[in-house]
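A protein chain is absent from this complex, but the other protein chains hold their places.
Let's turn to chain A:
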Amino acid sequence: MSCLARTLCYIRRKKMKSLLLLFLFLVINSMVLGTLGIRKVSLELAEELRKNAESKITLESMDVNHPFEETDMQTIGNEPNVNWLNRISEIQVVSTTCIPVAGNEGSENVFTIHGYDKLEKDSPFADKVYRITEGNYPQGSKDIVVNQFLAEDNGIQAGDKIVFEMFDGTEQEAVVAGLFLSGMERSQTENVATVNRIENQIYGTADFVNKLSGRTDFFNVAVYVNNPEQLTDTKKVLENMYQDCAAIGITDNTFQKLKMMIGQTDRITFLIFVMTVTAGSMIIGLLLAMWMRSRKTEIAVLISLGISKENILSQMVLEEMILYFIAFAGAGIATKLLLPRISNCLAIMQGNSITLELSFGWQLGVLCIGLIGVVILTGIAIFPYMEKPVKETLSEMEG
């Protein structure tokens, strides 16, 4: 009678033992796959967060004689942890086609133009204090966004052009890409200078502002990093470079807040994983040890019948492996069905597009490690009875 035939007979006929072991394997596998699913998502979230946390270092030149030149930009940009730079510039400029919303005091037709490489990242638009009500953020080098009240007063619409006077007296056209509102226009006092009124603030690209001013340098730069966890190290590097001429600050509130939450989820899932594997291994190990003890006679009889120890060991291992495999498949289906529901229950997942599921590679890993664990536990449980002289076992039985 072959090893496989004996294995199948054992599983079929020893129903209670097989079902109990199957149930235990199912529970353990479900918990392991579930916690790994959550852990995988928390790791992915942490990675996403690192990429999109927008942690940054702000550099502000303190010396008018030492602005940040293009070479500085290249040096900073070459730092390993630096992702990209948002150059920031500002200029007060006269328009020949547009009249500002007047305050009590101020210069005629003077506007403040703020330039950003990415307006939506570091300007008042970043905090959603200012919002685009019509059109888009500046895309092209001549695009600007103007206040809706200024646009209404001057009859400007998205797509219209405004002419500004450049540093050398020549004129430069800009295209209105969008209109914005801050919500605070009405709350300004009459004492605010015309050039400082919200309505007279115009936002464009950093290159456009520099074109108007005729400069090639910048007084403010926001340095965005790849890995927020190395933000302090990068700051130290920049401090060494610009210690005397720039004020350097860091902003990574978003990352710090979410990092704590994700770190907590990660630690909890890891703890559940370790506890499940440890407790599961102990319970399965003890059960197998107990059951193998009751099978020592069977082992002795099979040896006395001339069946090799390897064959007997294979039978016992195969029994547990088949049950484990069935349980794993069941757990896989269960977690596949349940994980999306669990993900809906987790507050951390709300509004996130990442779905709670395990990749094939992870599942295969769990299956392989589980099978190896089963082989080891069975081997440990059966070892004493394989080593024990058959004569002793049979003598014990015969009394």
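Here are some notes:
Following the convention adopted for this analysis, a residue touches a chain if its C-beta (ideal position, glycine included) is under 8 Å from a C-beta of that chain, and two chains touch if they have at least 3 such contacts; residues count from 1.
Note that contacts and distances are computed from a predicted model.
For the chain that does not appear here, its UniProt entry gives the protein name "ABC transporter ATP-binding protein", which is one of "ABC transporter ATP-binding protein", "Glycolate oxidase", "NADH-quinone oxidoreductase subunit N" or "DNA helicase".
Remark: the omitted chain is touched by one listed residue; of A:Met73, A:Met261 or A:Leu394 this is A:Leu394. Interface note: of A:Met73, A:Val94 or A:Ile307, the residue touching the hidden chain in the full complex is A:Ile307.
Contact with the chain not shown here comes from a single listed residue; of A:Tyr10, A:Phe25, A:Phe180 or A:Phe218, that residue is A:Tyr10.
Listed for chain A, the residues touching the missing chain in the whole complex are 1, 5-6, 9-10, 13-14, 297-298, 300-308, 389-391, 394-395, 397-398.
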